[in-house]
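One structure coming up, written as structure tokens, with questions to follow.
Excluded from the complex is one protein chain; the other protein chains are retained at their positions.
== subunit A ==
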């Protein structure tokens, strides 16, 4: 029986690179997928592109391609990635340049564009899904708007003979499903197979999160070899049944428990996971252990896709200033509390304009508030953290400064002060009619 093996080479833009190399060398894969585009990444990339028209693709594109491109070409492994971020064409040109440096010839690179819908979003005053307000309320601050494309442009690029496909915003599962549609000629209106394909993509898209990453809890859920974690492989049959596994001897593990955790990761209604290609139903998914580090997955289903595509819109929301300082030894908590009080008073005294202020004691209550964090034991050390939202960078900087001045003006023994200030590019989403969005393919050939 013919199977296709797909490897997941990255679960986010900054992910480890050696596991992808391991997949290429020892994974016996036909496709290597790099999913590197978090919600906000593309908005930041768009800002970079506005400064430099040749920028705007993933910062690790060069490093990743230098690590795998030659061997992928030699072994006939096709690469699909969303590392194009805000500038897939510049990304494709960069890959071509790297291929030339590596002495590769006969390589076809496809760039997928058309996800950029800034003009569409500016013309139509769509409703912000998160707030119910109209997009016109943030119109002047919009820096990016990208629709989640589906499998279609990638499938077309594969049919066009592409060896490497680089996209901007594409639904993460689509990166993994597209080669299956291409290889097995799945109908994109066979909703159940598209639902099962979505399960494959969803389980693989966070790479190490299904092979034991983001899972270990010593004594309860032990995982060996996280420093050399192996990334996942899906071995897929024509009917969509697949086995999740990893390179033998690599770190981590693939078990029923790791698969279940990843199935529900970032899922709301498991009976209706909306993607550009299908509304997937995960409620009938069944996992079976068929070998060590081998989990068979069946039962994904689907309903017809909707008439809309989700667009993710980045806008300049505010600025954020932060400062931290540590206290240790007897009375550390009280000195930390005093530090927070002093900074709060100082900010008022010198008239720092902020819209929101958060005062935390790291080690006490910074993560989950005071109720859930209640403890009879006083920790040996605490770290005071002050964060505020402002309307400009100048005010944001003043917040961290007031934490730093605790060195010589605050409680005894404060150490390790740090400060930072940044622009906050926030994301909202809106539904845009499918009919307004058209993808394009651009090829680079050497």
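In this section, a contact is a pair of C-beta atoms (placed from the backbone, for glycine too) under 8 Å apart; a residue touches a chain by one contact, two chains touch by 3 or more; residues count from 1.
The rule is short, and it goes like this: contacts and distances are computed from a predicted model.
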(request) Write down which listed name, "ABC transporter ATP-binding protein", "AtuA-like ferredoxin-fold domain-containing protein", "Transketolase" or "Phosphate transport system permease protein", is the UniProt protein name of the chain that is not shown. (result) "AtuA-like ferredoxin-fold domain-containing protein"
(request) Using the definition of touch stated at the top, determine which of A:1, A:227, A:372 or A:412 touches the missing chain. (result) A:372
(message) Out of A:263, A:309 or A:339, which residue would touch the omitted chain in the full complex?
(response) A:263
(request) Tell me which residue among A:133, A:289, A:356 or A:378 touches the hidden chain in the full complex. (result) A:356
(request) Using the touch rule from the top, list residues of subunit A that touch the missing partner. (result) 39-40, 130, 214-215, 217, 220-221, 257, 260-271, 282-287, 299, 317-318, 320, 356-358, 360, 362, 366-372, 385, 387-389, 424-429
